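The other protein chains are all here in position, but one chain of the complex has been omitted.
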Amino acid sequence: MGDLAGLIAKRLGLGLVTLLVVSVLIFFAVELLPGDIAQAVLGQGATEETVAAMREQLGLDRPAPVRYFEWLAGAVTGDFGTSLVSGERVSSAIGTRFINTLFLAAYAAVIAVPISILLGIVVALLRNSLFDRVANVMTLTSISSPEFFLGYILILYLAVKTGMFPALANLRADMTFVELLHRTFLPALTLVLVVTAHMMRMTRAAIINLLASPYIEMARLKGTPPWKVIVRHALPNAWAPIINVVALNLAYLITGVVLVEVVFVYPGIGQLLVDAVAKRDFPIVQACCLIFAATFILLNLTADVGAILTNPRLRHPK
Amino acid sequence: MSNFVIGYYAALIAASCLAAYYQNRKVFMLLFSLTLVSFVLGIIGGVPALRGVTIFAGLLALAAGTSYAFREFLIQISKPGIAKELRTAPLTASFGMFVIFTYAIAGIFAPWIAPYGESEVIAQTFAPPDENLLLGADQLGRDIFSRIIYGARNSVGLALVATLLAFIMGALGGLLAAVKGGWFDQLMGRVADVIMSVPSLIFALLMLSIFGTSLIVIVIVVAVIYSPRVFRLTRAVAGNIVVMDYIEAAKLRGEGDWYLIRKEILPNSTAPLVAEFGLEFCFVFLLIAGLSFLGLGIQPPTADWGSMVRENATLISFGDITPLIPAAAIALLTVAVNFVVDWMLFRSSGLKEQ
Partner (left out) sequence: MTKKNQLLLNRIAEEASRGGISRRDFIHYSVAAGVTATTASGLWTTSARAQPKSGGTFRWGIHDGNTSDTHDPGTYLTRVMIFLAHTHRSYLTQINGDGSLGPDLATSWTASEDASEWTFELTQNASFHSGKKVTADDVIASLNHHRGDDTTSAAKALLTDVTDITKDGDYVVKVKLGRGNADFPWLMTDYHLAICPANDDGSIDWKSGDGCGPYKIDSGEFGVQFSLSRHDGWHGEGAYFDKVEMITLNDPNARQTALVTGDVDSVSQVDLKTVALLQRDPNINVMNIPSAGAITMPMHCDTAPFDNVDVRNALKLAINRDEIIEKILFGAATKGNDFHHSPAQPYWPEGIPQRDYDPDQAKSLLKKAGAEGLTVNLSTADSVSAGAVDMAVLYAEHAKAAGITINVVREPNDGYYSDVWLVKPWTLVSWGARPTPDVMYTLAYKNDAAWNESRWQNERFNELLLQAKSELNDSVRAEMYREMAMLARDDGGTVIPFFNNFVYGARSNVGTPENLAASWESDGARAASRWWFTD
């Protein structure tokens, strides 16, 4: 197990380096955007004097590297600064929205992960049957429709026509948990449709891939029933790629849901990030991107560790 | 009971009996269970439900027939070696090939096939379909059919070029990293990590805002976003091959890196790469559609399926199918691509079905 701890430490270290590079990249990308915060905030009404006055107030007249290192010095001590536009602390501006995003991601994941793995196993068992084909076409259709469009269709049938679920997922502080689940069902369902197909197909592929192995052939020749071959023999060795694709999709649920937020008016972090980019509000953009990057790195690490733990051969290297 | 219903059940039962007579168990089970389901459906949904089933079955049969004919056609025109391979293709795969073929024709010969110009205003706003306008007109009075045809060229072309570029960059990087190893491998790995850890939509948003939304920029940005995924896969696949004995032998013979990649590694890693290509292609397509939803996609008046969905998306709430047509075009193509990919994957996995 010592190796594993060493591996985790090494990966965390590399992750920090990645975060640093990301922060430099994002900073200069925001610098390179045409126009600046003063023009963006004042809009059509900006005159040269007011723009200059605002730049001076925000300290934007100083050179870019100076501002980056100031930010970095703060970030290292856990202080991500204040929003340039509203003057609010970055942590409080992001806090509740990040929790909302996590909630929606968890909601979708709780539905999508078991369904897709189960379905994946079933279609691997019934491969090339009618059921396999139908499941294949359905899931492919659902991932190949743009997600905003899936959202619109769900709204049409489940909100406008039948009125079973609300079309808007705007949250209120005094909602009960059940109300919350009801209100956010449509965005969660949209996300489920988006990620299920990918996970299901990878589960199916990972299992079918193993079916040609000699040891499976052996089990089959011994007369083990097909479902037992898959669950007992193929699945344990297929966990690594499955965990990998699950991690990738979980990361997507957290970082890639801007469009779903827009369609369902859900107050998550993606909309905040897009707005902050439009306003050139660098501290917010930076903090959001780092949260996303950290999520991605941690989930990847978890997947790798999970793969090692579930694979006997990797757990006991030769 | 109408003539339609009588004919419907008569046909189903007759077909079931025929299947039973020829002892085709699968077909019999399918037809007979359909008959039983139809009883229930007919009671609940009435004649319209049965009509729906008929239309659906008809479409399915049409698709199957087309696929079969198309496969035979391909077998006839190709060389014996390829023809033998093609015979193993399931109907779904040949259906996929047929759709891809149709789209390619539509894209390449768009100006000759489309009855009107891409941005030509020829009718009233939202004019209904008639013999001149196969699918009606859009919000400016342009022919939707013509725009779908041109869209095949623009959207598919763009996604294809972007995916290809992503593959060239990613696969080349992955292969080199696997062969060279050491610091180069590490460096490439970190670069891929950095790009992947920034959400793709945000990355695209930043880059397109900085460099403008010309076609070249879109292609490059999308390729850069997706190349790390290809890189990782290639690196993993090639990493498994590099440790094989025959590679060792080639190295001892004194072969260069380029020879190793070209002659030894690439031929042994095409299958997973091709499978990835199918999925990546869909993702690229969807990313471009998502970008046009945020107003950063292909420039109007160029026809592009993603923008066509977005422009008329609000109409869907009123049951107007205008935005469904380009969406269906996207979905059909991705399904088709994946059918073909499934077949290739199946063949290359070496799995013999019992």
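All chains are identified by letter, namely A and B, in their written order; residue positions are counted from 1 within each chain.
Everything that follows uses one rule, which is that a contact is a pair of C-beta atoms (placed from the backbone, for glycine too) under 8 Å apart; a residue touches a chain by one contact, two chains touch by 3 or more.
Predicted model only: the values in this text are computed from it and were never measured.
Which of B:T35, B:T213 or B:T270 touches the hidden chain is settled by the complete complex: it is B:T213. Checked against the full complex, the candidates B:V5, B:L172, B:L315 or B:L332 give a single residue touching the omitted chain, namely B:L315. In the full complex, chain B contacts the hidden chain through residues 119, 121, 125-126, 139-141, 209, 212-213, 295, 299-301, 312-318, 320.
The chain not displayed touches chain A at residues 33-35, 38-39, 41-47, 49-50, 53-54, 57, 83, 85-87, 93, 96, 152, 155-156, 159-160, 163, 166-168, 170, 173, 262-265, 267, 271-272, 275-276, 278-279, 281, 284.
Quick note on the criterion: only the chains that are shown with their structure count from here on.
Averaged C-alpha coordinates give centres for chain A and chain B that are 24 Å from one another.
Residue ranges of chain A in contact with chain B, taken from their complex: 14, 17-19, 21-22, 25-26, 29-30, 32-34, 128, 130, 133, 136-137, 140-141, 143-149, 152-153, 155-156, 160, 198, 201, 205, 208-209, 211-212, 255-256, 258-259, 262, 270, 273-274, 277, 289, 292-293, 296-297. Listed in rising order, the residues of chain B touching chain A in the complex are 30, 90, 92, 190, 193-194, 196-202, 205-207, 209-210, 275, 279, 282, 285-286, 289-290, 293-294, 306, 309-310, 313, 316-317, 319, 323, 327, 330-331, 333-335, 338, 342, 345, 349-353.
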